[in-house]
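The block that comes next holds chain A.
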Amino acid sequence: MPDAEWLFDGTLGILLLVLAGAALHARSLYAAVVMFIALGLMLALTWARLGAPDLALAEAAIGAGVTGALLFSTLYKAGMDRHKRATPNRIALLLPGLAFLLLLTAAWPLPEMHSPLPDQVMAHLKDSGVSHPVTAVLLNFRAWDTLLEVSVVLIALLGVRQLYPSHGEVPTPWPLMLAWGRLLAPLTVIVGGYLLWRGTDAPGGAFQAGTVLAAGGVALRLIGVLPPLGWHQWPVRLLVLAGVLVFVAVAALTAWLGQGWLHYPTGSSKVLILLIELMATASIATTLTLLVVGEKRELRP
Partner candidate 1 sequence: MSTTLFYLAIGIGLWLMGLHGLLATRQSIILVLAINIMSSGTFMVMVALATHSDPVDPVLQALVVTGLVVAVSATALALRLAASRRRRTEDDAT
Partner candidate 2 sequence: MVSWTWLLPLAIILSSLIPGLLIFSLKERQEKLRTFLNLTGALVKMALVGVMLYGVSNGVEFRFSLPFLPGGGLLLKGDALSLQFVSLSSVLWLATTVYAIGYLEDSPLRSRFFGYFSLCVSATVGLALAGNLVTFLLFYELLTLATFPLVVHRGTKAALRAGRVYLVYTLAGGAVLLMGVVLLHTEAGTPDFVPGGYLSGMDSEGNFSSTVISGLAGERDFTLTVAFVLLVAGLGVKAALIPLHGWLPQAMVAPAPVSALLHAVAVVKAGVFGLVRVVYDVYGIESVRELHLNQPLLWLAAATIIYGSVRALEQRELKKRLAYSTVSQVSYIALGVALAGPLAATGALAHLVHQGLMKVTLFYCAGNFAETLGVHRIEGMNGIGRRMPLTMAAFTLGALGMIGVPPLAGFISKWYLGLGALEVGQDWVLLILVASALLNAAYFLPLIYRGWFAAPPDEWPEDKRWPALHPLLGETHWMLLLPALFTAVLSLLAGLLAGLDISPLAWGQLIVEREFAP
């Protein structure tokens, strides 16, 4: 049914653009953020439509979930709702218009092109230790990218640590929220663990799992079950750093004793990848929780 497909694609595409425009030009910041989160959900839908379930999961968890939480907490903390609407700027309109034509003509021939990489990934998949190609790329073929990416998450936390602390204490939770939170938290652990495990042979993986766990962590913190988390607590630091630490240790050891930088020894690929994923999940979960709920101020008292 090509017509129905076109209808779906067309609606989705237009909806995406409209939501983006609405987020940028909404009358209040609150509305803008809501539009943006809706945009995130539509994007997740789009990824699913385009046959990328890993991304759909990641987008739902990271793009819509974490970013939304961050946006709302910023709005709440900074008490911002005054918003001057963007003044129509002729350059701001004209420039993208011209650029659109340029980029579109550049992209025009691309659907005809083919890349040798997917075939190579498939050819080497069995040597990689995992059976899901995306995970193989992330944690084996291009593991160095992933190592740096885990560092990026860490740096974001370090950067936030240098700023003002988040405002005040967590508000007293409602009873209903308490109940929900207690129910939600174990659920997130189960879902996260499942996503992580499944990641080796089907969509899912460290980032998605970490994000889901972080959601649980945030919920627990909000209802006051979790104590305030702080950088000064060594378990917290260890959790935050575990991903990078293990990753770098593996890289160093493979380079020093093994065959080369991040060249996993034959046979132990799966174990190493699982270890790294596990640690990365813990780190991402802790880091994101800290990023959203903030931590006690300790620098520059």
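How these were chosen: all candidates are chains of the complex that A comes from, given by their letters.
Criterion: a contact is a pair of C-beta atoms (placed from the backbone, for glycine too) under 8 Å apart; a residue touches a chain by one contact, two chains touch by 3 or more; residues count from 1.
Bear in mind that the values here come from a model prediction, so they are computed numbers and not experimental data.
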item	value
Given options 1 or 2, the chain of this complex that touches chain A	1
Residues of chain A touching candidate 1 in the complex	5, 9-10, 13, 16-17, 20-21, 23-24, 29, 32-33, 36, 39, 43, 46-47, 50-52, 54-55, 58-59, 62-63, 66-67, 70-71, 74-75, 77-78, 80, 83-84, 86-89, 91-93, 95-96, 99-100, 103-104, 107-108, 110-111, 113-115, 117-118, 121, 133-134, 136-138, 141-142, 145-146, 149, 152-153, 155-157, 159-160, 163-164, 205, 207, 284, 288, 291-292
